[in-house]
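Quick one: structure below, then a few questions.
One chain of protein is taken out of this complex; the other chains stay put.
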Amino acid sequence: MAGSKFAYVRNFELPDPLLPGTFMILRIDGHAFHRLSEEHNFAKPNDERALQLMDHAARDVMTEFKDIVLAFGESDEYSFLFRKSSTLYNRREAKILTTVTSLFTSSYVFNWSKYLSDTPLKYCPSFDGRIVLYPSTTVVRDYFSWRQADTHINNLYNTLFWALVLKGGQTTTQAHAVLRGTVSSQKHEMLFSRFGINYNELAARFRKGSVLVREEVSTETEGVDGLEATPLPVSEEVSEVVSSGAPRKASKKKVRVRTTIELCHCDIIGDEFWNARPNILAD
Amino acid sequence: MAGSKFAYVRNFELPDPLLPGTFMILRIDGHAFHRLSEEHNFAKPNDERALQLMDHAARDVMTEFKDIVLAFGESDEYSFLFRKSSTLYNRREAKILTTVTSLFTSSYVFNWSKYLSDTPLKYCPSFDGRIVLYPSTTVVRDYFSWRQADTHINNLYNTLFWALVLKGGQTTTQAHAVLRGTVSSQKHEMLFSRFGINYNELAARFRKGSVLVREEVSTETEGVDGLEATPLPVSEEVSEVVSSGAPRKASKKKVRVRTTIELCHCDIIGDEFWNARPNILAD
Amino acid sequence: MAGSKFAYVRNFELPDPLLPGTFMILRIDGHAFHRLSEEHNFAKPNDERALQLMDHAARDVMTEFKDIVLAFGESDEYSFLFRKSSTLYNRREAKILTTVTSLFTSSYVFNWSKYLSDTPLKYCPSFDGRIVLYPSTTVVRDYFSWRQADTHINNLYNTLFWALVLKGGQTTTQAHAVLRGTVSSQKHEMLFSRFGINYNELAARFRKGSVLVREEVSTETEGVDGLEATPLPVSEEVSEVVSSGAPRKASKKKVRVRTTIELCHCDIIGDEFWNARPNILAD
Partner (left out) sequence: MAGSKFAYVRNFELPDPLLPGTFMILRIDGHAFHRLSEEHNFAKPNDERALQLMDHAARDVMTEFKDIVLAFGESDEYSFLFRKSSTLYNRREAKILTTVTSLFTSSYVFNWSKYLSDTPLKYCPSFDGRIVLYPSTTVVRDYFSWRQADTHINNLYNTLFWALVLKGGQTTTQAHAVLRGTVSSQKHEMLFSRFGINYNELAARFRKGSVLVREEVSTETEGVDGLEATPLPVSEEVSEVVSSGAPRKASKKKVRVRTTIELCHCDIIGDEFWNARPNILAD
């Protein structure tokens, strides 16, 4: 074959498998989104439409990659948690990393006009991505606590910053100066006393970020035929049909594990969220 | 700071620098493009509009990343060559890999309607990417020879295959059977004798793929003011303004190195292309 | 400095940190020990002196590297388990791997004459090594079970093989043929019926391999002076002196954590060994 004398160049492709038995977290970050938000007049301090677009792209990623059990988004970033035992693409790092980042980007551009219908996209937005391995459930939880704590810190700062600028008539330089060195309680107080804003009453989306979680729903049905008899809502997918294990031929009972992807803006630092969803961190 | 007790999770982020002094080649491949081409009725064996869209996305990538000196595309794939001394993102693998793959994807979706105006995009296309390091100019040239030889082999096969199906009335199974075991000369002969197609007269784009090359244009100007006095054509960018080295203040002569990105469908297996462009493989 | 124009070559040294929060297991294997054992007339199927020499080298490694909490040896190999939180050499892979492998080798050669006093070492023995990361206690235990099960399998085979050759007068080819396809119970039976050997009464060292475990001994003493007043037995080392945390100067109570390295030839597949030593797998 004509190509064969050159095919040796493939020997330079080195394997890049990720360590088994660890949780992969893939985080996507917007590239130069400060400029993107300026050029497309994103609302300050938060643009709900732009955040919903991020959520949409993240949901598309989770719909495609069933091994992602949880995602957390804030601002222009999204983190995806793969279940520990995932063997997606044989855990090849570049393959997983690029396919997910690419699909997220694709969905973001594809769906832009659905959320920012009166603001045509002027140029190509892009994202970077990285995969970090976390070996234990403790570190995974701390990772998500880190991101949600960051959401809180940034949002409190930005909310006050933009109140000072947009309502208080200050320059951005002045606003930064006012904020310098203030602690959380002082920011709460300034927000309330000067702008009548009770921070804790702001939308949970802004304060807590977006949590997308794959929820499992098990139902018993009367065999495979039942699958067609009970059409699923559009938002649900059948990810697996697992035999109940009983070898009795007579019974056609099946346990269908359906999963849905639910969006919430809830606390993920405390135990409650995780205790209610043991599947996320299970083997 | 509230986030600090969790910030230790960053310790799990490991460095991933790529070996200096080597050529990086980043190849992007369409994910499940067989289905994409079916769903969007791409012309067979080649859809010129879809290939032009790929070229457009590749050009956008090269416009953004000046260290890419050459790119080669065929079908649903594109390879990008970075100059050997590139220090883009301190040569961090994941950062380079994802940013380029994401921008390519973004441009592909963003510009879809310019090329396939009567075929709305039905869902989100995506790409995977990988970076391979090549330590010498010989291997770099063999890499591109490998891809262009592959283009030829695939296109000759596909051209005859689809002629058999679309003009010869054969099923795809029959067409594959006819082609099995045939060598290049036999395919040429069948194309000509049965369908009157002279393979070598087909569009160079289909036979040779797309070559995007950064060309340097050096011009002398009368100092920095001249920069503004001579507006550049839109397709050109000033990538560098280099002093001529003479420390004499009196002289305002500057050598401006402008670069343009040129598209051709030429042979890159032989020496001619490379001899005419020593910059590509230079240090 | 004269060297500075060349010092850029250090940029090619890339970082190689191992993922935190995982157990490192470093396994050393003899290089071409089949020949070594032939040339130095090692006893068959096991040479106790050679095994004791391996244990000695392993103990020297554990004495030097306090983060190694467990080691397991059989034949010409030894596995070392580092505690999960080890930050030895900032977890740089090559540094840890080579320093340990080198010290093991050094001790093996250095102490050869103590164990094989009538067999001068004829040439330089060497070992290879590798580090594998294990993210959970379950996998760590399965790793050591794997090695001990291997010890059993090999030893049962070799014991019968060498009985057939040395006592049964068979050639090695004949002996292999006799053994082909036999299961464990058949080997036990042949050993007993043909050679009067009760496998389970063979030395535990041969059947179970060597287990070196770091045992912690905590004692309260009357302050730092006490350290000198109570000389430690040679086999014990003070690995850490930890303040009890009370900042009161008056009290000089200290908790001294001394560790000793104990050798045994016990079962490490069952729970008993591990339950009695929770420190090994603790954080």
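To keep things simple, chains are lettered A, B and C as they appear, and every chain counts its residues starting from 1.
In the analysis below, a contact is a pair of C-beta atoms (placed from the backbone, for glycine too) under 8 Å apart; a residue touches a chain by one contact, two chains touch by 3 or more.
Fair warning: this is a prediction, and the values are worked out from it, not measured in the lab.
Judged over the whole assembly, touch between the missing chain and the shown ones holds for A, B, C. The chain that is not drawn here is touched, among residues C:G21, C:P45 or C:G129, by C:G129. Checked against the full complex, the candidates C:S37, C:T99 or C:T137 give a single residue touching the omitted chain, namely C:T99.
The hidden chain makes contact, of the residues C:V139, C:I197 or C:V257, with C:V139. Although one chain is not shown, part of chain C still touches it, namely residues 1-3, 6-9, 12-14, 31, 60, 94-95, 97-99, 101-110, 121, 123-134, 139, 142-143, 145-146, 149-150, 152-153, 184. Residue positions on chain B in contact with the hidden chain: 19, 21-22, 133-136, 139, in rising order.
Contact between chain A and the absent chain runs through residues 11-12, 14-15, 17, 19-21.
Methods note: only the chains that are shown with their structure count from here on.
Across the assembly, the mean Cα position most removed from that of chain C is the one of B.
Relative to the centroid of every protein C-alpha atom shown, the closest chain centre, again from C-alpha atoms, is found for A.
Our note on geometry: chain B versus chain C, Cα centroid distance of 53 Å, whole angstroms. Rounded to a whole number, the gap between the C-alpha centres of chain A and chain B is 31 angstrom.
Residue numbers of chain B whose C-beta contacts span two or more other chains: 12, 14.
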